[in-house]
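Removed: one protein chain of the complex. Kept in place: all other protein chains.
Order of writing sets the labels: A and B. Residues in every chain begin at 1.
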Amino acid sequence: MRQYQEQIYIPCRGRGMYEITLQVRQSLETTPLQCGMLTLFLGHTSCSLMLHENNDMRARHDLENFLSQLVPDGKQSYAHSDEGPDDMPSHIRATLTNTSINIPIRDGKMVLGSWQGIFLYEHRILQQRRRITLHLMGE
Amino acid sequence: MRQYQEQIYIPCRGRGMYEITLQVRQSLETTPLQCGMLTLFLGHTSCSLMLHENNDMRARHDLENFLSQLVPDGKQSYAHSDEGPDDMPSHIRATLTNTSINIPIRDGKMVLGSWQGIFLYEHRILQQRRRITLHLMGE
Partner (left out) sequence: MRQYQEQIYIPCRGRGMYEITLQVRQSLETTPLQCGMLTLFLGHTSCSLMLHENNDMRARHDLENFLSQLVPDGKQSYAHSDEGPDDMPSHIRATLTNTSINIPIRDGKMVLGSWQGIFLYEHRILQQRRRITLHLMGE
């Protein structure tokens, strides 16, 4: 059993879903692992990591519509708003989704389903640079 | 440290929660692991894996009622609906819950609480066959 760790940085142009499947696949290919576990971790509290339908852009828009209605920006009742109307909603969105994901490795590849893509979901409106730690264990 | 990996297939008769605790326990018992980590992973974007109260069937019905009100099927505003009125709601339900779960192994057993069961939550209305990857690491 061996392990590998890497940090990658994703530039985000604002709120929305950024597919990173290819970048993660490339990191995996630099290791000799055939079987194991990949963990992706986000060192932030206002964006998310998720697996989501990656074939139809409309699915991403529908998800954004759902979240922006469930957690509206700029509600008067938010006390934590120093960084703007999207500050607290971004923390809530992150809480309702995930900060890390696990994907098993089999035959040297991630066992993703046909339409499963890896996404960084940026919840803040302004542009950000986000740090993801990739951790691989296996043999 | 050693690892084991297996894929199991769960037939689902439509939307609802399917308890898989026993099947997972049986897979664990085929390995000699005494201490370690179990990860379950779902290769799909319209169903979920979760730990939930497994003693009272009413808790499952209450959860389903909650989700079907929070994410109603067939809303006109969904653009991603090629597979029917439950298509996009299933992706949203999956996003609000989890695609994978981790359970530590201790003394050869999962450290589940007394009322914690492992469930595959199918969100699609029609029957499906779902693939779960079980990954075990430890010694």
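List of remarks:
Going forward, a contact is a pair of C-beta atoms (placed from the backbone, for glycine too) under 8 Å apart; a residue touches a chain by one contact, two chains touch by 3 or more.
Nothing here was measured: the structure is a model prediction, and the numbers come from that model.
Among B:59, B:79 or B:125, the one in contact with the hidden chain is B:59. Note that of A:3, A:55 or A:127, the residue touching the chain absent from this view is A:3.
Of the listed residues B:10, B:79 or B:96, the one in contact with the hidden chain in the full complex is B:96. On the side of subunit B, the interface with the absent chain consists of residues 1, 35-37, 50-53, 56, 58-59, 61-63, 65-66, 70, 96-98, 101-104, 106, 111-113, 115-116, 137-139, using the contact rule stated above.
Listed for subunit A, the residues touching the missing chain in the whole complex are 1-3, 5, 7, 39, 41, 43-45, 70-71, 77-80, 82, 88, 91-92, 95-96, 98-100, 102, 131, 133, 135, 137.
Rule of thumb we're sticking to: only the chains that are shown with their structure count from here on.
Averaged C-alpha coordinates give centres for subunit A and subunit B that are 20 Å from one another.
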